[in-house]
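The structure is given below, and queries will be raised subsequently.
For this depiction, one protein chain was excluded, whereas all remaining protein chains were kept in their positions.
Moving on, here comes subunit A:
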Amino acid sequence: MKMEDMSLSGLDNTKLEALAQDIYSDLVEDACLGLCFEVHRAVKQGYFFLDDTDQESMKDFEIVDQPGVDIFGQVYNQWKNKECVCPNCNRSIAASRFAPHLEKCLGMGRNSSRIANRRIASSNNMNNKSESDQEDNDDVNDNDWSYGSEKKAKKRKSDKVFLHSLKQHIPLNPNSPRRSKSVKHKNGELSNSVNADPYKYNYNTGINYETLGPDELRSLLTTQCGVISEHTKKMCTRSQRCPQHTDEQRRAVRVFLLGPSASSLPDADTMVESDCYDASDGQVLMSRLQWDGSSDISPSDSASSKASTNNSDSKKPKKKKKMSLGLNSTGGGGGSGSGGGSSSQTSLVGLSNRKKKPKLPVPPAPSIYDNLN
């Protein structure tokens, strides 16, 4: 059809209708042509069939919806023997007991300092009482061990201090207390325990500072105590607040390893047990967000929880002095600002005495059953 300038005003409805129809079918055809070109190009460039899956794969990944099995068709509860390697001590640990192991391994459980203190005390007395042996056994929780490595562990006769823990049997009831039937410490060997890492019973796995580069040392020393044992020449791998060593010792080792400029320990707020990531008392975490320039508060201090009138649920309200009008809602008496110590977190499940700061006094009357949760 030759193109010409046409006026639409003179046309009646049927002609207009026909024109509209023409334009519409042209548009549809053009759109189809576009699709054809896309496919043609994809085929010629070689990527058209790439997203096809083979039949086997399709079947393999089909969702199963049957009672007694999960979506993969697997029976429940068959994962009891899973293991993993602890990133801290490199031992192989049963996965379901990894969390309690890690707690002790990093020296942050509520009993860790108590046990360490006891160990220091007993080693200072050169005390060989079987009672202390038994209590020490709690530290290396047998259930952390995987079944396979227990045998390997027994062969390491060279371990002096903690040989007793190697020979423990894994009881049928994982929660039962254990009694040590193993080798008693010999005199003289316990003096090593002052510096030995109780969770690294094999000295060969301690950290030898001579083999590490300055960068590695630097990063290591930001998270670990690092004090070098006089006996083994290895670095302590416990936390920065490790009770076996003093801050003075830690400073000294940093000077020794990194030079005089590195003599200061990292800031308290990047260290261990700060109560809350929304730091308190003027120690400002670096990740404060400015919101339209009007607030210093990080979203981790959820404004919603402090704003509520439910006095149980405020997040550290005493510290929220930064809110511009310093408001605390009061409804219902005892408002959020004055909540008792137990209201320190919004919602805790199953926690009675959470140990936040290592400076808290050791709980009285410790029992060997304490860390069996």
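Simple rule for what comes next: contacts are C-beta pairs under 8 Å (C-beta built on N, C-alpha and C of every residue); 3 or more make two chains touch, one makes a residue touch a chain; residues count from 1.
As a convention for this text, contacts and distances are computed from a predicted model.
Participant: Among "Cell cycle checkpoint protein RAD1", "Ubiquitin carboxyl-terminal hydrolase", "Septin 12" or "Aladin WD repeat nucleoporin", find the name that the UniProt record gives to the complex chain excluded from display.
Facilitator: "Ubiquitin carboxyl-terminal hydrolase"
Participant: Taking the entire complex into account, which one of A:L11, A:I71 or A:A121 touches the absent chain?
Facilitator: In the full complex, the listed residue that touches the missing chain is A:I71.
Participant: From the listed residues A:P214, A:G259 or A:P299, report the one that touches the chain absent from this view.
Facilitator: Missing-chain contact among the listed residues: A:P299.
Participant: With the full complex in mind, choose from A:Q21, A:N90 or A:S219 the residue touching the hidden chain.
Facilitator: That would be A:S219, which touches the missing chain.
Participant: Tell me which stretches of subunit A touch the chain missing from the display.
Facilitator: Touch set of subunit A with respect to the missing chain: 1-3, 26, 30, 33-34, 37, 40-41, 43-47, 49-54, 57-58, 60-63, 65, 70-72, 74, 76-77, 79, 82, 84, 86-88, 93, 95-100, 102-103, 106, 108-110, 215, 219, 223, 271-277, 286-300, 302-305, 307-313, 323-332, 334-335, 339-340, 342-343, 345-352, 354-356, 373.
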